[in-house]
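Every protein chain but one is kept in place in this view of the complex.
Chain lettering (A and B) follows the sequence in which the chains are written, and residue indices restart at 1 in each chain.
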Amino acid sequence: MGAWEFYLIVLLVYLGTDLLAAWGLNLEFGVTGVANLGYIVTIAAGAYAYVICTLDSPASAGGFQQYVGGFGLPFPIALAGGVVAGSVVGVLIGITGLKRLRQDYQAIAMLVVSLMAATVVTADTPFLNGNAGLVILPQFAPLSDQDPELQRWVYVGIVAVCCVAGYLVLRRFTTGPIGRTLRAVRDDEYAAAAIGKNIVVLRLVVQAAGGALGGLSGALLVGFIGGWSPGAWAYVETLALLTAVIVGGMGNDRGVSIGTFVIAILLLQGVQFLPQISSRLGLKEDLGWIVLGTVTILFIWFRPQGILPERRPKYGASP
Amino acid sequence: MGIHRWRPASPLALATALVLVACGGTQGSTPPSQSGVLNLGVIAPFTGPAAEFGTLLTAPCLAATDLINADGGVLGHQVKCTSIDDTGDPADAVPNVTRAIATTSNFDFAIGLESNTAATTVPLVSNAKIPFFTTNGLTSFTKNNYPYYYRMTPGDDANGAAFAVWAVQQGYKNAAIVFQNNIGSEGNLPGLNAAMPKLGGKIGLNLTIPADSASYSAEVARVIAAKPDVLIWSADPQTTATFLANYKALNNGVLPPMVTATDSLTPDFFNAVTKVVGVDYVTHQIWLVGSYFDQTTPAFNTYKNALLADANTKDIAPVLSTVGPPAGAYDGINIMALAMIMAKTTVGSYYNSYILQVVSPKSGATVVSSYADGKAALASGKSIQYVGVLGKPSFDRYHNSAGEFDANKFNADGSATQVGTISGSQVLQLLA
Partner (left out) sequence: MQLLIEAIGFGIASGAVIALGAVGFSVQFGMSNVLNITYGALMTLGAYIGLFLIDRGISAWVALAISGIVVGVVSVAFNRGLLAPLVKRGTRAFAIVIVTVSAGVVLQYVIVVFAGADAKSYGEQSGQTFHLLGMVLTASEVNIIVLAAVLMLGLHLLLTRTTLGRAMRATASNRILAQSCGIATDRISDIAWMLSGMLCGAAGVALAITTVSFDFSLGAVFLIPMIAAAVLGGIGQPYGAMVGGLVVGIASELAAAFTNPAYREVVAFGILIVMLLVRPHGLFGAAWATRRLMA
């Protein structure tokens, strides 16, 4: 397999998993207005759940990592485990947001939840191997008994299928009666409650769905790259995702996908192709963060509705 | 919506593509040749919390390639160090490394692949058939099956046991173990815990602390209460400085002697700690234990002179003169280059099988300690055995060579001097 081919596969898998994560976040934030700055924890939960489902018990897997679980389950079930874990974590995070706090306070609360999760995982080594993270040994990788070329393209296919499924879930929530209800909740919660919509249940269902998409994203990614550690889910990852949502256009599925493409691929990968400007190593990446932050500010300043703004449906004559 | 883009090509097209690929490539019996400059990848963090390792690993690359290029290159090709940022994040490392593999021409060898990201980067580089000498210390690679993987640095658990050996050798009986909760330190702990009791030492307190806190007074109070006679320590410069400042304040200005890893043999650590507790403590009471090498060997002189000669590396040459992993990287580059000459090709999949032959002892072999000597000996038809800065490597079947350990102390200018050695076999015994 040529190196360019493999790079393409990597980009496709990363794009697919980034899309799933962005759609989940869009569901929670863009459509329902839940400011979930702790979204990255659902992705991490999915990844970790996948790993502990896939590996055998710690001792029989080599004894060099400590973790709970180790069930030795096949790929589809481990993937489902990731989805469920993401979902559960999503609901738990959502409970912290139920109190009708102002949106920015809520955002900080959720951010703090993600920081707490990171601290607990790194502090408690027997739980998920602390900072060293977990490694999926090659023999546990999905389809590992197949020819590697085939294995990788089939994996891209699996990611693609999951993206289709995820997109359908997203559409279900953003269009049709459920979508309208969610927008009503976002735009005027009291009115929505006044006409009998059960806000609490709806919010939690959305958190579960968004978390499920996040968990799926994490599980698919870790199945491909073979390892996961706290370094992979620092809270700045949610920032990058949020920028994607804002840049692409909140509440708009197409826009969010474009935003993800722009940020994840063009900006973050494109920065790597810049020539080495000075002798100071790491300058490129520092500049990358500065650019990302500036782009976000500029977008909110000039075009808060994003590249493709949400298309508000029209319901007859305006008041 | 472009969802349709993401479905794979139809099965027929896919099958056709596979057949074409299979029939297209053949492996002839003559080794292929490449043209142009050879690229040596330095896969390390250049950003993120471990960013100083990027610079530390680029230096031995520059030293080795300066010497190789001055001697006419490898098989007529010049060699260039190419930095590949692994960001310290195992997920972000993957696209960077795969892109580098795709876009870098003649990417024939690599060094680095350190602990934070090795879990995801080692498979990538080995599957791309690029031989590499890694500097990670993860115990997960103690038994591995990657054919292109080579490691001349000890695992973290062996390092931990070496701490114990040194502390007990110095006569300390009651240790307080305080580690930051990062990868390397967590890896040291099992070895340390296993070795201490076997050597008759006591562990008075075992504490893991978070990084970069404003104050460690509460933790310091706990350590003081355990009345240790030595502090076995591992943490980043900032954490160390804050902790020691708090300790000094709470213990009437008295600080315990410290045993830490040679990972801390960096300008950042020296500067941060000296500025806060003074140079006297740093030069007299801190031991840094890690991979050993003999500074009297000819290989060492060649290495050191090369570092001093290059404007980009001469400032950190004193520090690098005592730290194992970069020296291991330097040796690894020479070994790979000599293997290329023996295989008469620079392509990884061909010269990989010669790597172990470069260092294996054989009767009648000329012992060489630099690339230039090895190249000359091979040119006159002799067989060679490369003995480098880290001495004679002895690779086990997993391509790991643990080597010996030593203890160092800081000098007033931030460089370090070796003050003692610890036997590698003793350490391995303690782990068993």
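FYI, a residue touches a chain if its C-beta (ideal position, glycine included) is under 8 Å from a C-beta of that chain, and two chains touch if they have at least 3 such contacts.
Values in this document were obtained by computation on a predicted structure and should not be read as measured data.
Considering A:Leu11, A:Leu115 or A:Val164, the position touching the chain not shown turns out to be A:Leu115 (whole complex). Looking at B:Val125, B:Ala161, B:Ile183 or B:Ala245, the residue that reaches the missing chain in the full complex is B:Ala245. Within the full complex, the residue among B:Pro210, B:Pro257 or B:Gly420 touching the omitted chain is B:Pro210. Listed for subunit A, the residues touching the missing chain in the whole complex are 35, 96, 99-105, 107-109, 112-113, 115-116, 119-120, 122-124, 189, 236, 239, 242-243, 246, 282-283, 286-287, 289-290, 292-294, 296-297, 300-301, 304. Listed by residue number, the positions of subunit B touching the unshown chain are 51-52, 181, 207-210, 212-219, 221-222, 225, 236-242, 245-246, 248-250, 253, 268, 271-272, 275-278.
Methods note: only the chains that are shown with their structure count from here on.
Considering their complex, residues 1-4, 6-7, 10-12, 14, 16, 62, 64-65, 119, 122-123, 125, 130-133, 135, 138, 148-150, 153, 156-157, 159-160, 163-164, 167, 221, 225-229, 231-232, 234, 253-254, 257, 269, 272, 279, 281-282, 284-286 of subunit A touch subunit B. Across the complex, subunit A is touched by residues 1-3, 6-8, 14, 18, 21, 46-48, 51, 54-55, 58, 83, 85, 87-92, 94-96, 98-99, 101-103, 115-117, 119-120, 123, 127-128, 138-140, 142-143, 145, 181-183, 186-187, 208, 210, 312 of subunit B.
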